[in-house]
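Of the protein chains in this complex, one is absent; all others appear in place.
By written order: A and B. Residues from 1 in each chain.
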Amino acid sequence: MTKLADAIIIGGGIHGCSTALHLCLAGMKPVLIEKDYAGRHASGVNAGGVRQLARHVAEIPLSIRSMGIWERIEALVDDSCGFESHGQVLVAENAAEFDACRARVAELNALGFTHEELIDGPELRRLVPAVAETCPGGVVSRRDGAAEPARTTTAIRRKAEALGATVVEGVAATNIRKQDGLWQVDVGADSYAAPVLVNAAGAWAGRIAADLGEPVPVETVAPMLMITSRVPHFIDPVVILRGRKLSFKQFANGTVLIGGGHLATPDQDRNETVLDWRSLAISARTVFELFPVMRSATIVRAWAGIEARTKDELPVFGPSARHAGLYHQFGFSLHGFQLGPGAGAVMTELIASGGTQTRIGDLGIERFHSSTP
Amino acid sequence: MNTTARRESYDVVVIGAGPAGLAAATTAAEAGLSTLLLDENAGPGGQVWRAIASTPVTERDHLGADYWAGAKLVEAVRSSGAEIIHRATVWSLDRNLEIGVSLGGASFFVKARRVILATGALERPFPIPGWTLPGVMTAGAAQTMLKSSGLVPDGSTVIAGQGPLLWLLAAQILRLGGRIDRILDTTERRNYFAALPHAFAFMTSPYFAKGFALMRQVRAKVPVVSGVTELAAAGDGELATVTYLSGGRRETVPAELLLLHQGVVPNVNLAMATGIEHRWDDLQLCWSPVLDRDGNTSVEGIAIAGDGAGIGGAEAAIVRGRIAARAAVEALAPTAAARLAPMATFRGALVKAERGRIFLDTLFRPAPQFRIPSGDTIVCRCEEVSAKDILDAVAIGATGPNQLKAYRRTGMGPCQGRLCGLTVTELMAQARGKTPQEIGYYRLRAPVKPITLAELAAVPKTDADVNAVVRG
Partner (left out) sequence: MFKRSDQDSRRSVHIVVDGAAVAAREGDTVSAALLASGRDVRRATAVSGAPRLPYCMMGVCFDCLVTIDGVGNRQGCLVPVAEGMQIEIQKGKREIGR
């Protein structure tokens, strides 16, 4: 049986769920199709960073838009999502890196962005008391913070459902096609049809785009994370490094999350990853060079979520360059969690009114098809 | 004490030196394969033959003939040529058959062409009110202390639960002069009828005569209350009393020590973290790996033997260890395999060793109220999450153990679900009207045992790092 909806969203990550929620807020009835369950992959198992800091200029407007939603996330989804705003700090480990920080902040200021702020050594140590003495300073984005990813994605999905979205889990969308002027997909024995199709399928979105004639240079990656047992509180902001792969934060419950982008080997078809312990060892070494107090903390679990990374490490976000009614929202390249709430809002504006005030022009899929007129 | 393995790779790595692991390592090494046996304990024997090479209990009758039977296997493995490393904690195993091992505060990796997991069993969670109180332990814990340190209870002691181990432990405690005030038998009366059709096979099994002799010995010295349908521990900061209901009569007895036992279940953590497929066993009420007749798992190159493959007891574990090892020899050194006893011999021995198992599984199938708690009873000991907390999460949308983590931190503490996983699965299945198989289990991840950051930081660098240095 074919069921009609206002929009079909493929993918139950934070992006698909957020778009579903915002479409509902705009009075539409979307159906969201998730082959596993909402938040099963990267959206449920990422580091939870809510970060405007150190983003590519092209996605800063979307990130700022999203930050405004994060700050009222509880009112939006009836759950705090574990969101806490203690700032994010980028640490320069030497003079050269500190110079690069200064140049970056100046560049952003010239463009009119003020969220990043250069900090000297004393301010760095005030914000991050445990950091190694040798670090000359860094950059802070004070409104940034962190949230609990699985809880957030689950809360957004739950609110979307409460507002009328249909969420179908455990069955993949297949046979995606445009027929009789509508997008149609098969989901098990059912079919759905809608004038709008949103491709928010994360690591699986590249295949969908390619099948619809819009191939994108995108690969499947699995950034690794590890978490420690509970230790006494010693750090508030999220810390990232300028020169090395590391992100570091302590949850309110005392556990410390260590990430930064070292990759596992993904097995997309098995929903599995094989961890690379030698790379995690690099993260471990980096952590205790920076935070010697962490040496005796115990690691209780390590994992990796499967997601998509584009060639230029920017998302594919906006209308299709080829098909009316098709929208892409994927390829967030290891930094899509913070963008989720804002991307759903902007996507809804694109769908409902054909445009948005938020500058997203450089994120469109057409950038990969420069030969296409 | 050695600090690493002698080689970087082996034909066969066996994990666990209980009955299955000892037999497997011996068979593989005797066939000429390079064999490494990794074990977490200070000496060989696993749990059933715990401390067999070092126990202070010198009166052999006190531990019983089944215990001392392990000595032969220990002797065999020691002369087999297998490399044996004790106090080695395996914290990672992946599809590439690379094994992360922690030893003496440092970690190393070894590769294997075949891995035989012989990680055995653990005691089924027994989530009653107050089971986290100091003074409440598993029966197996008391047995471990008895075997390895000659320690026996000397204050007011209650043993509660069911199953063969419970009676064996009680007999051992009494022989060593320990104190037991009361035994509370939770075996469901209806189980006796359910088990009856399997009784004949059991009566011809080696367990039958031994089991009844033990029960007689214990009953002669300790009051036994049967048909216990409710059980609770209470106390302020430590155990003070045990309350139980039997035949409509509720009684509270003072106790300093409560020993709980309702059978054992496969220790699946390492196997699951490796990605090996498991399924719910409706009779044994636990997850068991999906195996072929040689013990091979869904992951190429990895086999499971012993109670980790499904509870079968020590005799069966020995045979399953030999079968898995023989299959490894067939694959890696076919000519050597020809010199081993034929597979058919092992399969015949396995049938004999498993005789009577269905009777035991049916008779000692734990009652629902002792598996699926309610209210404030703690389910997840590490994160201190109650049954009510979990049901509340189900009510607002948690559909399975992994989704539950987004609501409650169940299974995310250091024990990684070993003490709550089965309870969470059954509790959620009951609440949602689904089967445990449909509800599923935690996705487990390495390290299956915590390692310190310093230890991880010290592991060998990546190939890429090494290459960079060479190029530079």
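Heads up, the rule we're going with is that a residue touches a chain if its C-beta (ideal position, glycine included) is under 8 Å from a C-beta of that chain, and two chains touch if they have at least 3 such contacts.
Not measured: the values here are computed from a predicted model.
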{"item": "Contact partner of the left-out chain, one of B:56, B:223 or B:348", "value": "B:56"}
{"item": "Touching residue (missing chain; options A:143, A:295 or A:322)", "value": "A:295"}
{"item": "Absent chain, residues of chain A that touch it", "value": "229-232, 234, 253-254, 292-298"}
{"item": "Contacts of chain B with the absent chain, listed as residue ranges", "value": "40-42, 47, 51, 54, 56-59, 62, 87, 89, 105, 122-123, 132-138, 140-142, 144-145, 148-155, 176-178, 237-238, 256-257, 267, 381-384, 413-415, 418-419, 449-450, 452"}
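The definition used in the following text is that only the chains that are shown with their structure count from here on.
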{"item": "Touch list for chain A against partner chain B, complex", "value": "37, 39-40, 44, 148, 150-151, 153-154, 158, 228-229, 253, 270, 272, 274-282, 284-285, 287-288, 294-303"}
{"item": "Contact footprint of chain A on chain B as seen in their complex", "value": "92, 94-96, 100, 109, 275, 396-397, 399-400, 402-403, 405-407, 409, 412-414, 416, 445-447, 450-454, 456-463, 465"}
